[in-house]
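Only one protein chain is missing; all other protein chains are in place.
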Amino acid sequence: MAIVNLKKVSYKYPLTDSLALNKVDLQVKEGEFVAIIGPNGAGKSTLCYTLAGFVPHFFKGELTGKVEIANKDLALSALNEWVLNVGLVFQNPFNQITGAKYTVYEEIAFGLENLGVPRDEMKKRVDQGLTMTGIRDLADRSPYSLSGGQQQRVALTSILVMQPKVLVLDEPTSQMDPIGTREVFGVIRSLAERGMTVIMAEHKVEWVARFADRVVALYEGRVMMDGKPREVLNSERLLGKGFGISRYTSTAREAVKQGLWPKNRDLPVTLDEAVAGFKGGRK
Amino acid sequence: MKIKVNDLRFTYPNGVEALRGISLKIESGEQVAMVGQNGSGKTTLVKHFNGLLRPTSGSVLIGELDTRNKKVTVAKLAQHVGYVFQNPDEQLFSRTVGDEVAFGPRNLGFDSQKAQKLVDEALALVELSDKKDTNPYDLSPTWRKMVALASIISMDTDVAILDEPTTGQDAANVARIAHVVAELKKRGKTVITITHDIDFCAENFERVIALSQGQILLDGPANKVLGREEILAQTYVDPPQLARLGKRLGLKKTVRNQDELLGALKKH
Partner (left out) sequence: MHERLSFYVKRDSFLHNLNPLTKLTLAFGLTFVSFFSPWILTPIVIIVLIITPLSFIGKVYREYFNAAFQLILPATGFLFIMQALFQPIGKTEIFRFWFLQITSESLLFAFTNATRIFAMVSSFTLFLLTTHPSELMSDLSRRGMPSQFAYVIISTIQIIPQMQAKAQTIMAAQRSRGLDTEGSFIKRVGALLPLVGPLVFGSLVEVEERAIAIEARGFTSTRAKSFLREIPDSTFDKGFRWILILLVIAIIAVRIWLS
């Protein structure tokens, strides 16, 4: 039973001629972790905004096709109710801090105040959220005193406590240093392991390879490939189009030509696969 | 243009001592990457190279120019040191890409013929020749980044500083940026970068300086520095992917890129 169901979704931003999304089909089962990869301009952000309802309700423009999440139709829903269905976290952590609240605890509770959640329930959810994302020790800090990685985890927690059915992340670590990247991916991974449906646009293919159940490759607004990480990430079809290719994959691809990687072996995407292949290849 | 830093110390007005005794020399034409966790002092150090910051004690010499001298203004140092900031939207203001890229050269006093030539060359290098009359804000963030890069290249300075050039960029843009670095190297320019992208660092920079808490932890050739995992870990720097692969495969030397790895595997 697909919790996310996009059928032939096409979208044009206002005052543009080109399609940002072109007949996109996407079905995601509950609990799946789907990574969206693609060069800049391929439509990753647009897809994320569509899932979160901002396309078309915030950006206007022309949307055709069907967007259904948790049995609700986007065309028949208001944005302020859709945000309960789908949570959105995007690149810039600083812009996701509302500035309306003095402490991280209050910041996280902000969404719940807007939804009229009773105070006891609110406190319970915020406490759970803080534990789930490992930021309990930041609860009394000002959101603006935090590092990028910490702020992003606060943003994530603020969305989580609203209990969306699907979590959409648009390149959540692209502005982060290595520590922040590790912190944020760690949290996302543990959420996915707990059964959250996660759809994440991401450049860092090494992380995608390790954590995603499925990879969707977008190119020029179309779904070019949709399958298991191993099938998509080392496919020749990604070459020459601006996709990020794992260094392990490209090195092994070149190594085949030089006889250093066995011809009939799948190209590696992770470090372990690369080690195994290169060691075995020379026996 | 040689850069000489001698026991540099710097304390911010709010009392934070960001640099605690840095000494180094960068020769003309070197490609140097500065790595280290946020707060280690990388940006603070590099801002001394174009006069945005002045030493609290110690000295910074850009060629013959001593930055302790107030008469050596930022505008004066801009003739020798170009600084590409991380966020292009914090510098773009012109109506067209051409005007934006011409801003630097014009400030440096180049005559219009020379300025135009530099502008055209810079635009060609970043693949934006056909967008000369476009408004920078009509371009995507990816291409705005290239406009920002071009506007410093056009200044034709001996030294170019790139502050986190690949953060948030897709693979295609990282490749373009790497191409620009290679071209600057060919032209004999000194390129200094601050970066968290250790793979980009390994593949494009011969010398790596690792900073931690305002001091230099490591300073040397990339394939020496990048192999010192435990020391780099102190400043939260991971080794590059291919170096890690090489190590797991038992290679003695730290490899910096695909060719070195495969070459070393053949001999192994």
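Order of writing sets the labels: A and B. Residues in every chain begin at 1.
The definition used in the following text is that contacts are C-beta pairs under 8 Å (C-beta built on N, C-alpha and C of every residue); 3 or more make two chains touch, one makes a residue touch a chain.
What you see is a predicted model; the values in this text were computed from it and never measured.
Novice: Going by the stated contact criterion, tell me the shown chains that border the hidden chain.
Specialist: A, B
Novice: Looking at the whole complex, which of A:Leu130, A:Leu146, A:Leu233 or A:Ala252 touches the chain that is not displayed?
Specialist: Only one listed residue reaches the unshown chain, and that is A:Leu146.
Novice: If I consider the whole complex, including the chain that's not displayed, which of A:Asn22, A:Thr46 or A:Gln96 touches that chain?
Specialist: In the complete complex, the chain left out is touched by residue A:Gln96.
Novice: Give the residue, chosen from A:Thr133, A:Ser158 or A:Thr270, that touches the chain omitted from the document.
Specialist: A:Ser158
Novice: Hey, which of A:Ser18, A:Asn80, A:Gln128 or A:Gln258 is the one touching the hidden chain?
Specialist: Of the candidates A:Ser18, A:Asn80, A:Gln128 or A:Gln258, A:Asn80 is in touch with the missing chain.
Novice: Pick out the residues on chain A that sit against the missing chain.
Specialist: 52, 54, 58, 79-81, 83-84, 87-88, 90, 92, 94-96, 98-102, 106, 109-119, 122-123, 142, 144-146, 155, 158-159, 162
Novice: Could you please point out the chain B residues that touch the chain left off the display?
Specialist: For chain B, the residues touching the absent chain are 47, 50, 52, 73-75, 78-79, 81-83, 85, 87, 89-94, 103-104, 107-108, 137, 151-152, 155.
Going forward, only the chains that are shown with their structure count from here on.
Novice: Quick one: which bits of chain B touch chain A in the complex? Just the residue numbers, please.
Specialist: Residues 37-38, 140-142, 167-173, 196, 198-199, 236-238, 241-242, 244-245, 248-249, 258, 261-262, 265-266.
Novice: Where on chain A does chain B make contact in their complex?
Specialist: 39-41, 91, 147, 171, 174-175, 177-179, 203, 206, 242-248, 250-251, 254-255, 258, 260, 271, 274-275, 278-279, 282
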